[in-house]
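All protein chains but one are shown at their positions in the complex.
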Amino acid sequence: MSLLRVDRLGKKFGGVNAVDDLSFEIRPGAVYSIIGPNGAGKTTLLNMLTGVYQPSAGRIVFGEHDLTGCAPYEYARHGIARTFQNLQVFFNMSALENVMVGRYMQERCGLVSALLRSRRLARAEHACREEAAELMRYVGLQNYLYASADAMPYGALKRLEIARALATRPKLMLLDEPAAGLNPTEALELDDLIGRLTGRGVTVVLVEHNMRLVMGVSDHILVLDYGRKLAEGPALTVRNDPKVIEAYLGSAVSHDGTFGETIADAVAVAVEMHR
Amino acid sequence: MKSTQARNGFKRGMAAVAATFALVTGPALAQEPIKIGSFLSVTGPAAFLGDPEQKTLELYVEKINAGGGVLGRKLQLVAYDSAGDPEKARTFTKRLIEQDKVDVIVGGSTTGETMAVVPLVETAQIPFISLAGAVVIIEPVKKWVFKMPHTDRMACEKIFIDMQSRKFSKVALISGPGGFDKSMRAQCIGVAKKYGMDIVADETYGKGDTDMTAQLTKIKNTAGVQAVLNAGFGQGPAIVTKNYRQIGISVPLYQSHGVASKEFIKLAGAAAEGVRLPAAALLVADDLPANDPQRSVVVNYKNEYESHFKSEVSTFGGHAYDGLMIAVEAIKKAGGTDKAKVRDAIEGIHGFMGTAGVFNMSATDHMGLDLTAFRMLEVKDGNWTLVK
Amino acid sequence: MQYLLTGLTVGAIYALVALGFSIIFNASHVINFAQGEFVMIGGMATVSFTAMGLPYLLAIPLAIVAAALIGLALEKFAVEPARNASVITLIIITIGASIFLRGLAMVIWDKRFHALKPFTGDTPIAIAGATILPQSLWVLGVTLVIVLTLSWFFGRTLLGKAMLATSHNRLAAQLVGINVRMVLFLSFGLSAALGAVAGILIAPITTTSYDVGVMLGLKGFAAAILGGLGSGVGAVVGGLALGIVETMSAGYLSSAYKDAIAFVIILVVLFFMPSGLFGKRGGDRV
Partner (left out) sequence: MISGTMLARLASPRTGGLLGLAAVIALLPLALTNTYFYDIAVLVGLNAIVCIGLNLLIGYAGQISLGHAGFFGLGAYGSAILASRYGWPPLAAMLATTVAVAALAFVVGRPILRLKGHYLAMATLGLGIIIYMVIATEDKYTGGPDGIAVVPFSIGGFVLQGERVWYWVVGALLLLAAWLALNLIESPAGRALRALHSSEVGAEVVGINAAEHKLMVFVISAVFACVAGSLGAHYSGFITPGKAAFLHSIELVTMVVFGGMASTFGAVVGAAVLTTLPQLLAAFEDYEMMVFGAVMMGTMIFLPRGVVPSLARLLATRRDATADGEGNGV
């Protein structure tokens, strides 16, 4: 049984196909990575999987529900959470409140009881605060419990987004380049965090350039190129797929270093694969 | 002009010092001044009303004091700028009554401002002489409220009488967005039947509009229009007059007393030629025959104002003059500033010659002017002339 | 026909004011609520220069320069010191500036209305059954010249291109060596001058006073939004459209509600084109 099914999905921007005729399925409980060079359509895909963009063609089915055409908050209410490549932290709040916003769906209450601050709400708020603090500790932000978001370093903000996404109690969590901009130590900690997420029963979709991270945690990999599926399969199969190696090295050479990170990663992958 | 307030504050401070001295040296020597309160639209869209009004009040309070004051007491003017905003007018009136404890209020450049303070003066029981135009101010009669200018209804009547004499009966109306404009429009429509006038078109323009040819074209295309009446003040009527000539409407154009100043002719330029309007005699002071009983009053005021401020006199300042003088007259008659007595004295004003005409107040008429107070004027060679 | 001519004249003025809004918006993303005040300053300054006996040929450039200087001063002393503040704070600053300028004008000049003589005579010209004042032709002609000059300026000159680049991407512009602060500074001067031109052109038709800027500023803003903020074509089309809609509804529908009708149309347009007629349709990038 699949958790998420994507069927012939497409997205056009002014005549250019950012994502084209893409189909795949995600099974529950796994780490599913999507890789590909810059501009391959990874973030566009993620935006469609969370309702931020409306697809031009195709369908998105989550569990039993066809979510095609739904608004982002409806995706969230069905259990899909995400983080962003360009941070979407609420900088006008404290870190703790950021995570508390994540608890919105469970905590939602009527307007009247919000205005009058009913006893039930006050109690729920207290519990919410506790749980948010717990989640911050879980992602390793125990030192920032009282910080305001605009005073936190970049790496901490990335984890704050993960905590906020976790607070929604998702079934599926989409991480958009969680390692970008992190130093090597922080990136290593991320491996561990992703591992613990699956331990909690959350299915993870990882969009990432950091091949070391991808190869380390993925169960299944989808390789995109120019919005189309280049390869897909278990991590071991994909890493040995000659098409992938060629595309990666080829693109790296042809684009003449524009994707510096990718080149380094690709070489690393290539070396690793031929070992 | 620059700072009556500061000056007042200074005076008040001095008075306090003097009072302290008085306490030390014995019984008070100086008597309390008589306080005239005022709130006027010195700024804002009705500034062309409030500005000459305030200047007039200041000028004449000074003059009266120089002449020994009233009943041996000096006058003190406390004036605020209500900027055409009724809310401000209300607050300042409260301030005049509660804080400054004035004896009588002369002010209220616009009808909105006046009407906003009516409940206050009625409760506080303080005589209030309004300088605004609309007929609602004195109809129904409010015990403590009087007004100086002719009503808009009288203006309509005067114009319609003139139209009758020229054998017109089909009239087009064009009016502006302000309270004055709307009130006059309503009054004119109200009395039109009485004078056998048929309103065949009724157009309006908006605040700050820069062009009225659209409305005027509509009037031009209306069949049978014999005359056009423009109710409005400020910039609008000048534009209407210019556009009127531009699109070549040939029937006569009437304006209201709202533009009764030299400025209108300046703004509208050559297009103003032949425009008629009802106004007080002040505008044609020098044209009045020597035996006209009003002549000396208006000529004196005109010369006084124009030599002092180096700017042309307007009827609006004249209303302030009338208001102040009637207040002073009433205080004299009442023999003091007892508010009820002053009110009764104002109501008893009879045969008082002001710039607007002869005032005959009564319990049922808190304005006291009749149609003879209005003169019909026409613009000729860039100047106001009496229509004979 | 008469309605169309009138609408075009009125619209041309709105367009000039709207262009001023757009230029400052492009440079700073701020709506300059003091824009209408430049219109007033242009008209009033010309009135007082001619009253001093200066001929139009001297008085008009002087008035435009005066307005531009005030625009530059506004940028230097009010906007520049607060450049790190949020956009809404800057907007409130410009509102404060407009009140200040109006107060200043009231003290320097007076509260009365003033007329300017038309540039070339007062005799209406008949065109196809309608009439138009020579001054209206001036309005239309000068607006056309200004629009052409501006498109040349932004399309062909280095400074113009620099200003355009800044509006598209401030950071990138900075990186290629454009002095972004200078661009912001100049944009205030330029749009103040534009406003002044509008004020001078319209003064002989409508007369001028210390508070004419309020309504013209408002209409200019509406025109800029209708056309799409930051778009030059949009400002011109928006201005003309607003002018024509107003006069048409005054002529055919109800003159009392003509402004309301104009705003209803703007609202409807915005509901279907949330960035105006020619505005940039940008989605959020995440």
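Labels for the chains are A, B and C, by order of writing; each one numbers its residues from 1.
In the analysis below, contacts are C-beta pairs under 8 Å (C-beta built on N, C-alpha and C of every residue); 3 or more make two chains touch, one makes a residue touch a chain.
Nothing here was measured: the structure is a model prediction, and the numbers come from that model.
The chain not shown here is in contact, across the full complex, with A, B, C. If you put the hidden chain back, the residue from A:N17, A:S56, A:Q88 or A:T198 that touches it is A:Q88. Screening C:L4, C:A78 or C:V233 against the full complex identifies C:A78 as the residue touching the chain left out.
Of the listed positions A:G39, A:P72 or A:G216, the one in contact with the omitted chain in the full complex is A:P72. For the chain left out of this panel, the touching residue among A:A30, A:A57 or A:A147 is A:A147. When the whole complex is considered, the residue among A:D7, A:E25, A:E107 or A:D241 that touches the unshown chain is A:E107. Taking the whole complex into account, subunit B touches the unshown chain at residues 1-6, 9, 42-43, 80-81, 85-88, 90-92, 94-95, 97-99, 111-112, 115-119, 134, 136, 177-179, 181-183, 186. Listed for subunit C, the residues touching the missing chain in the whole complex are 25, 31, 33, 78, 81-82, 84-86, 88-89, 92-93, 95-104, 106-107, 214, 218, 221-222, 225, 229, 256-257, 259-260, 263-264, 266-267, 270-271, 274-276, 279, 284, 286. Taking the complete complex into account, residues 50-52, 71-73, 75-77, 81-82, 84, 88-94, 97, 100-105, 107-109, 111, 114-117, 121, 125, 128, 146-148, 150-151, 164-165, 167-168 of subunit A touch the chain not shown.
As a working rule, only the chains that are shown with their structure count from here on.
Remark: the per-chain Cα centre closest to the mean position of all protein Cα atoms belongs to C.
Distance from subunit B peaks, on a Cα-centroid basis, for A.
Chains B-C form the pair with the most C-beta pairs in contact.
Centre-to-centre spacing of subunit A and subunit B amounts to 74 Å, using the average Cα coordinate of each chain. Subunit B and subunit C have Cα centroids lying 36 Å from one another. Rounded to whole angstrom, the centroid-to-centroid distance between subunit A and subunit C, based on C-alpha atoms, equals 47 Å.
In subunit B, no residue reaches two or more other chains under the touch definition.
Looking at the complex, you find that subunit C touches subunit B at residues 2-3, 5-7, 9-10, 13, 106, 110-115, 117, 122, 124, 130-133, 202, 205-207, 209, 211-212, 214-216, 219, 246-248, 250-251, 255-256, 258-259.
Taken in their complex, subunit B has these residues touching subunit C: 42-45, 47-48, 51, 203-211, 213-215, 217-218, 234-235, 238-239, 242, 245-248, 263, 266-271.
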